[in-house]
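Complex shown without one protein chain; remaining protein chains in place.
Naming follows writing order (A and B), and every chain is counted from residue 1.
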Amino acid sequence: MESLLSGQLLFAALVLGGLYALIALGLNLVYGTMRLLNIAHGDLLMIGGYGAFWCFTLTGISPLLGLPIIAAITAGIGIALYFLLFRNQLSSGKPIPQIEANSLLLFFGVSVVTQNVIALAFSATPRAYRYLDDVYHIGQVAMTGNRIATLLISLACLISIILILNRTMFGMSIKALIQNRDAARVVGINVERVQLTSIALGFGVASVAGGLVSMAEQISPFMGFPFTIASFVVIIMGGLGNVFGGILAGFLLAFIEIYAVALTSANMRSILLYGIFVAVLILRPQGLLGKARQS
Amino acid sequence: MLKKIAQGLALAAALSLPTAVQAADTLKIGYSIAKTGLFSQAAPSQVNAYDLWAEQVNAAGGLDVAGVKHPIELVWYDDESDPVKSAQIYERLISDDKVDLLLAPWGTPHHLNVAGVVEQHGFPMVGNTAGSVAIREVEPGNIWFPTAVLPDRIGPALADMLAAHGVKSVSIIANVLPFSQENLQFLVPALEKANIEIKMNESYPPDIKDMTPLLTQMKSADADAVIALTYPSDAFLYTGQAKELGIKTPYQFLLIGPTIAAYKDAFGPVADGIITLGHWTPKQKDWPRAQPFFDAYVAKYGSAPDYLDSALAYMSCEILQQAVAKAGLDHDKLREVISNDTFDTINGPVKFKGVENIITPSAFLQIQKGDMELVWPKSIATADLIKR
Partner (left out) sequence: MTKASMTHTPIPAIAATLIGAILIVSLSIFMGSYWTVVALNLFMWIALTQSWSLFSGMTGYISLGHVVAYGIGAYLVATTFKIIPLWLSIPLGGLAAGVFALIVAIPVLRVRGPYFVILTFGLAELVKFILLYTETTFGKSSRLLFGAPKTETLLYWVAALAVVATLITYFVGRSRFGKGLAAVREDETAAETVGVPVTRLKVLAFAASAVIPGMVGGLMTMRSTYFDVLQVFNPTISFSIVTMAIIGGAGDARGPILGALFMLGLAELLWSTAPQLYFILLGLFLIGFVLFAPNGMIGLIKRRKRSSAGVAS
């Protein structure tokens, strides 16, 4: 029982929580501003993972230094998809449920294409590399270098995005769009520009998370789906489009994963995770911090 | 409306039938593989072995069919990791594509489903990557399994090996997926019989993302050996986090994972001393075909073969090749030869009784200085088991 108080579990929960929060953040931005249900989200992580892998194995450049380039590439993919697939959908004045349903299908197509193009290019063989895998000890807590880096970079990304959203004019307009589309347009916000930035930011952040994941896990073309699911669970639990709620839910789920498993057994892990998710939604149908939906 | 659709369907069916005429003497060899879906990560190690074999056969002038050489061509379809689709594909390969020979799909469920099809058509097929006691329930005669990774043989062998090295207690963690659980089922009684104490026995779901709580518990249990009944992705998770937590148990066994090339890429020297399941290594000098296969594979693909799946896949090709050289393509003769002859493979001699390979023993590999050494049983070992 004294192990419950150990810093080791806390460290594990923080690393996992930071990652969940970061993965979900990108999805939340895209959903919040455009109501697009991006089920290709996990595949962006996969792209980020491959980017980091090739960057490191081909050039020897630290995958961490490669992250900004990878983020820029996926942001570009996001912008391209916006113009190719979603711009017309969004300006067509269709009811939101139909935009959601159509975007689900469009992204399903994108996901299938992405996975299989990568599989065709690099084969489905799992890949892995070694980077920052020394273990450091601080007091009683053992920490692998790449897990420290994961924690620090996710926290840095989370904090800077929160600051952008809360402190800059531009961030304010993203938030305004999330809260009320029509009102945002009325007060003179350039909706198109905000949407473009959100999709670029959302896609970019996802691939950064993928780069971080690749330092500690094997990567393969079909690795994305579980991450897609995890990020949906997180943002739904936190309240769709509620950036802060998503971050809270990400850490909450990670703490459940670590501490609830420590208290019960590892075999209960997925039952607890999905059980708590279902229970939260039944008790609070709009998520933890979500507001009732305007129709 | 529906009538029209039914007609359309028939038309589509007619269109999609194979129309390309093959060169008269080229033999078609068909298989299905999990190119996409749940098992897609496992597919390349098997497909690579098939492709390498086909390339080697063609380079040598073709497949020897009772004295006459024919070039070969592999025909494959994606079964999307669906065992039922796999069976459907073998139906198609046999009835529509009229292939001359068959190679096996990947995995136990696929083999079991395809077994029904080859049985029905009386079409002999040498299996490979199935590891379950369930294969013994398959009607013998048209399918054979060269594998030695059968859970009821692995459990006792593992207990014997550990007991022989003075292990008195173990901690077990097991994935809930079928292969791990089947092994667990046979392992626990074997350990009890060998008087090895089980200090911890926990299962975990396949989508586990962090093992810190589990491994903390394992560390405080402080057993002489760790048995982690893993699948590949949790083998990676275990190794990384066990290293972080400083688990220095001298004997650490991981079920599936360490034979994959990426495992060594991920852990380098940390992988040293890890024990895993496998009965083949190029280091065994009694098997002269082993090292050339390894070298050819590395030359073609730039990475080592999977010691389990690639080796098994290649073995099944060798058996088929030798049987066809003697018996030709006639199904009855082929069945007769595969059932009764002894074959010379990269894994040494193989002989079947019923569906099972009765020569190759259940064996274990250990990563030693980056190489895969066979450490158990003594009869085929290439090195001694060492403490980590």
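Annotations
By definition in this document, a residue touches a chain if its C-beta (ideal position, glycine included) is under 8 Å from a C-beta of that chain, and two chains touch if they have at least 3 such contacts.
Being a predicted model, the structure only gives us computed values, none of them experimental.
One of A:8, A:111, A:125 or A:198 touches the chain omitted from the figure, and that residue is A:111.
Touching the chain that is not shown, out of A:6, A:62 or A:286: A:286 (per the contact rule at the top). Mapped onto chain B, contacts with the missing chain fall at residues 1-3, 5-6, 8-10, 12-13, 15-16, 18, 35-38, 76-78, 83-84, 87-88, 91-92, 95-96, 108-109, 112-113, 115-116, 132, 134, 137, 176-178, 180-182, 185, 203, 205-206.
Considering the complete assembly, chain A touches the hidden chain via residues 31, 37, 85, 88-89, 94, 97-98, 100-102, 104-106, 108-113, 115-117, 120, 229, 232-233, 236, 240, 267-268, 270-271, 274-275, 277-278, 281-282, 285-287, 290, 293.
Following the convention adopted for this analysis, only the chains that are shown with their structure count from here on.
Note: centroid distance chain A to chain B, computed from Cα atoms, is 35 Å. Those residues of chain A that touch chain B in the complex are listed here as 3, 6, 8-9, 12, 15-16, 115-116, 119, 123-130, 133, 135, 142-144, 147, 216-218, 220-222, 226, 257-259, 261-262, 265-267, 269-270. By the touch rule above, chain B contacts chain A in their complex via residues 35-37, 40-41, 43-45, 173, 176, 202-205, 207-214, 216-217, 220, 232-233, 236-237, 240, 243-246, 260-263, 265-268, 270, 303.
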